[in-house]
Each structure stands twice: as C-alpha cells, then as structure tokens.
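Only one protein chain is missing; all other protein chains are in place.
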Amino acid sequence: MKNETEYIKLFEENRSLIDNPCATLLNEHRPAAFAKFAAQGFPTIKDEAYRNSNVEKLFATDYGVNLGRVKMGDNPREGFTCDVPNLATRQEFIVNDCYQSEENSNSSLPEGVLLGSLNAYARTHGELLAPYYNALACNGDSIAQFNTTFVQDGMLLYIPRNTELKETIQLVTLLRSNIEMMSNRRLLVILEDGAKANLLVCDHSSNEKATLSTQITEVFLGNNASLNLFELEETGYANNRLAHLFVRQMGYSTFNHSCITLTGGFTRNGAYVSLEGEGAEANLSGLAICDKQQHTDNHTLVEHKVGRCTSNELYKYILDEQSTGVFAGKMHIYPDAQHTASQQTNRNLCLTSCARMYAQPQLEIYADDVKCSHGSTVGQLDESALFYMQQRGIPKDEARHLLMFAFAGEVIDSIGIDALRDRLHILVEKRFRGELNRCKGCALCKQ
Amino acid sequence: MENLIEIKNLHASIDGKEILKGINLTVKPGEVHAIMGPNGSGKSTLSNVLVGHPAYTVTEGEVIYKGQDLLALNPEERSHAGIFLSFQYPVEIAGVSMTNFMRAAINAKRQALGEAPLSAGDFLKLMREKRALVNLDSKLANRSVNEGFSGGEKKRNEIFQMAMLEPTLSILDETDSGLDIDALRIVAEGVNKLKRPDTSTLVITHYQRLLDYIKPDIVHVLYNGKIVKTAGPELALELEERGYDWIKNPQ
Partner (left out) sequence: MKKQSNNIFKKIADKAYEYGFFSSVSTEIIEKGLNEDVIRLISKKKNEPEWMLEFRLTAYRYWLTLEMPTWAHLDIPPIDYQAISYYADPTQKSKKQNSEIDPELMKTFEKLGIPLEERLALSGMAIDAVMDSVSVKTTFKEELKEKGIIFCSMSEAIQEYPDLVRKYLGGVVNYRDNFFAALNSAVFSDGSFVYIPKGVRCPMELSTYFRINAANTGQFERTLIVADDNSYVSYLEGCTAPMRDENQLHAAIVEIIVCENAEVKYSTVQNWYPGDAEGKGGVYNFVTKRGECRGNNSKLSWTQVETGSAITWKYPSCILRGDNSQGEFYSVAVTNNYQQADTGTKMIHLGRNTRSTIISKGISAGKSQNSYRGLVRVSKSADGARNYSQCDSLLLGSLCGAHTFPYMDIHNDSAVIEHEATTSKISEEQLFYCNQRGIGTEEAIGLIVNGYAKEVLNKLPMEFAIEAQKLLSVSLEGSVG
C-alpha cells in the first residue's frame, strides 16, 4: 500500500492548496471520493476488472502534480494547430490538466451553449451542473475516486434543449512537461432533450518524460439527444492514460463513440453506458494498433436498464512486437429490459509470437425476450488472401499492409463524419508504415 | 526466343504426398495449350506450382520461363514477369476494395519494370476500359475483392484482372467450373479478345465445352501426375466422347 499512502498523505496535507483554486462543486465531492479511494487503494491484478492490466505499477513513478495551478508553457494556440482538412472545428485546449481559456470565445456559439473550463463554469453555473457532476463517476472504481479526489479542472460542454451544434468541437489535450507529470482531467458533457453535437478529443504529447493522465468523461443525454464522441490517442510510449467514460442515456437518444488508440504507453479506456430510456441506442467502437511495449485495454459495460434499447460494440486490435491487448466487454440486460438488441464483436490480430491478447466478452442476461450475441476471435492475416495478392504482383509486405488496413477499416468506416474518417484512414496507414511512431507537434496536420 | 516456358521432369508434393511425378511440357509464344484430365490427376497442382503457391514443394525438375529459372522467383516476381493464374476458387478479401487492390497490383508491376506509377486519372480510365471487356459492373469494382460475388462474377473478375495486368502466360484453372452457358461465353470471349500473337494460354479443364470457345493448338492429358497423351484439338473431342477410362486403362 506504499503508493496509496503517498497520495493519501498528499491529499490530507494539501487540502487547501487543492481546494483554493476550485469551485465548491468540485471540492464538495472530494471527501466522499477520498474516503472510498483510501479504503480501496489502487486496483491490483487480483481485481477481476484489472486482472490483465497492472495499473498499480503505473503509480509507482514519482510524478509531479500541479496542485498550485502553475501555468505551464505558452498559449498552445500559438504554434500548435491540430486540424482535420475540410472539417470545420472549434478548438479547445487542455494543457496537462489546465483548461486554456480564450476571451470572448463563446460569442459564435448558439445561445445557451456553454463551452469552456469546467472549474470556471462550476463557479458561475454551480446549480445547473450540480445534478450532473460526479453523478455517474461516484459509482466508479478507485481510479475514478482518485480522479474526483484530485481533479481541479477540465472542460464543460452544455447544450440546451433542441439546440444543434453544427461545428464539431475539438478538444486537444496536450501533455507538456519537463518532469514526470500526472494530470487529472474531467470532461462534463450535458445534452438536454433534442440537443445534438459532435465532440472530437485528441490526446497529444510533446515530451518524452513519463506522464500519467487520469480522465473522467461524464456524458448525459436527454430524450432524443445525439452525441458523436471521437477519441484519438496519439501520444508517446511514455504517456500513460487511465480514462473512464460514463454515459447516461434517456429515451431515443443516440450515442456513437469511437476510440482510436494509435500510439501511447499504457492505456486503459473504460466505457460504462447506462441505457435508461426506451429506444436509446449506443454504438461503441474501438481500434488499437499497438507495438513495442504498448498496452491497450478497453473495458466496456453496457447496462440495458429498460426495454427496446439497442447497443452495438465493435473492437479491433492489431498487436505487433511485444504489445498487449485487453478487451473485456459486458452486456448487462436487466430483468425488465425486454426487446433488447445487443451485439458485441471483438476481432484481434496477433502479428508476433510475443504479442499477447486477453479477451473477455461477457453476457449477463435477466430478460428472456432479447436478441444478444457476442463473438470474439484471435487470428492472423488470411494466408490465401496474401497469396492471391502476390499472384497479382503485389509484394508480400504490401499485401500485409492492405489486409491490415482493411481489418482496421471496419472501425474507421463507422465514423459518421466524412472528413474525419478520411483523415483517420490516412493516419492509420501512416501508423502501419511506421511514420507515426512519435507525435511531433501534431500529426493531424504536419505530415 | 524459342520457348516461352519449358517444364522439365517436374515433381511436386503437398504435405509429403507426391502429386506431380515428372511433368514435361513446352509452350511457345502464341500457343494455346489445353490440359485435361480426370479429378485428382494433378491439374490444379500444376497451376499452383507454376505460380509458386507456398503449400507445394518442388522436389525435382526445373521450369525455364523466358530463359530464366522460374522456380527461383517468389510469387509476386512471377506475376511481374507476366504469369497470371485465373484461380479455380478466387478468395474473398474483406475490406480491400477492388480499386485499391488493382492499383497496388498495377503499380507494383510498373515499379518492378522500372516504370512510374500510373496517375489516379489514368488508372481509373484503364479500369473503365478493361471492365467493359468482360461486362463487369462498375458496382462490383467498388466492392471488396470477390466479396459477395456470385460464382460467375468471380470468374469474370478474374478475367478483368487478367485484362488489367496483360500477362504473357495466362493459366486458366477450371475457369469454366460453376458457370452457366452465358457466363461461360462472356468469360471465353474476354479471354479471346485479350489474346495477342505473342501471348500464350494454358487452359486447364475437365470438360470440352470451354474449348468450343477457346480453341487449343495442342491438348495434353494429365493422369496420375504425368502427361500421358499429347495431340491436336481432336483429342479433346475424343475425350468428350469416350471419357477418361481408356486413358486410365490402356488396352
């Protein structure tokens, strides 16, 4: 329990330093979260949910934590652009765990939309956010409690009833530090009834020192609301990420999520979706392309709490060198959730004898009138397809690339925004050709 | 150059079992040879060995193609050298579009020959031209390779690729199997349109009917891993009439 003790001490001794820059809303959730964290400690490989992902050791590094909110570096808007050609986006930045504000940035947004620093809005709109903040994450595991204990800022996106955001919101989280650094971020996304939005979150890094980011995203979708959330991780091998995504969906809402891991160190993405209104639909997909010592773990839990909801999951892994892939997805169908349609697919390619894959697709079903299925495979590239291509004159390496690209393409093709999809196709191709092994500034535009 | 391909005493096996037991065959530029034979005689093995399928091992003999040792080349090099196999069972390749697949093939060949890659415009123009040859629907060209194609569409797609790659030696492995009479005619006409005076064709078939459309110069009978009879086109007709038993059990 050495690591826990240090963070317990850090919290107890620096309570005012943590609280001072923060809104009451953030501060009032700390004691309960801290109590849970202190009681449970970090998960170990003896915990079922972490049996193949040793997160305990990640915390062993002596990271710096910017509790005093010292401004790090220059304005990221200068000298750092990150755009997708042909896609109108509105960019927001979080450097490490500090939201970078810009004056009058909200003027072009539709009326009532709130976009900006979570901490700042928690001060000015505390009552609006109170029913949402930590409403889902409070039931999360000890890493989620850890984040609630220490988190000081993040981003808020609030969209009022029947409002549609035409522009895609792009949040760039940038890791910049000269020392080993820990960042604790929080994203809160609230779409009232009938609201619609696209949110693209890109993780970048410009340093070689080890970092550890914990991130909680809480998403609330009202009736008929619709959110497309894209997450793209393109950091370095020393950048570790522990992310939790909690989603609550009301009737006939739609949530599309794509989580693409191109480069990173140790990545754990937890997605926990609760379908609480009839007709809600959740589509989760993930693609991980791993090499070296990369470790990518996607955990999903989709809870069908009411009937007539739909969920689809598609997760694909390509594992090269000594990388490790973990997929654990559970569909939980509650007793009254009749007419549920739920499907989960997990496909994995192991390219070397040192790569490892752990897959756990799970069904927990308490209703009888449901259509649920899952399928999971581990295999290699199709030898007969490779030979067919060679006979047509395509060199073996090229043929392998084409097949891997096709394998990955299924996930990318599910992305509903054309410009982003095209961009991702190019990025994945570059990734296969080894041209993306390190993010230099920004891969989205500099290549 | 006298011979396009010269196969000498070729022995080949799969999983330790010898299938080809000494094949001798010479094809000159411009000739059409038919190789016929009962099931299990080694016809498909011969075509697979010529294109370098990794499952087969050549245990003896040699193959000289355009004056060089064919067996020393890897499958893609044989393709670049102008050998094309129309597969009996073309494989489905999910997620790889026909366009991307063909572009990769064409440009790999051009690169091997020291030519610059085709521009996107020229490539698409070429696709359109060649598609017309075999009446291949443009929709099929936008789908994944062979995925969801009917039997006839797969075979037409093979001939379309042959048109794109313009081979010197085309091997048609049971191209007529699974085709109805209309599809057979379209495929065969495609093959004939592509025929040039200097290109050669090996037609591997069980039945005579394909040879009604693609006229062979020479007909061979393959039996038990060896060529047991060679004659003119009249041999195919005789086989159609009498079957293979008289070959198997010579009087």
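Letters are used for the chains, namely A and B, taken in the order the chains are written, and counting of residues starts over at 1 for each.
One rule holds in what follows: a contact is a pair of C-beta atoms (placed from the backbone, for glycine too) under 8 Å apart; a residue touches a chain by one contact, two chains touch by 3 or more.
Computed from a predicted structure; not experimentally measured.
Touched by the hidden chain within the whole complex are the displayed chains A.
Between the chain not shown and the residues A:Ala32, A:Leu363 or A:Ala419, the one that touches is A:Leu363. The hidden chain makes contact, of the residues A:Asn312, A:Ser376 or A:Ser414, with A:Ser376. Hidden from this view is one chain, which touches chain A at 48, 52, 335, 338, 348, 350-353, 355-380.
Note that only the chains that are shown with their structure count from here on.
In whole angstrom, the spacing between the mean C-alpha positions of chain A and chain B is 50. Interface residues of chain A facing chain B in the complex, by the touch rule stated above, are 382-385, 387-396, 398-399, 402-403, 405-407, 409-410.
Partner chain A is touched in their complex by these residues of chain B: 51-54, 74-76, 78-80, 84-85, 87, 90-96, 100-101, 104-106, 108-109, 112, 144-145, 161, 165.
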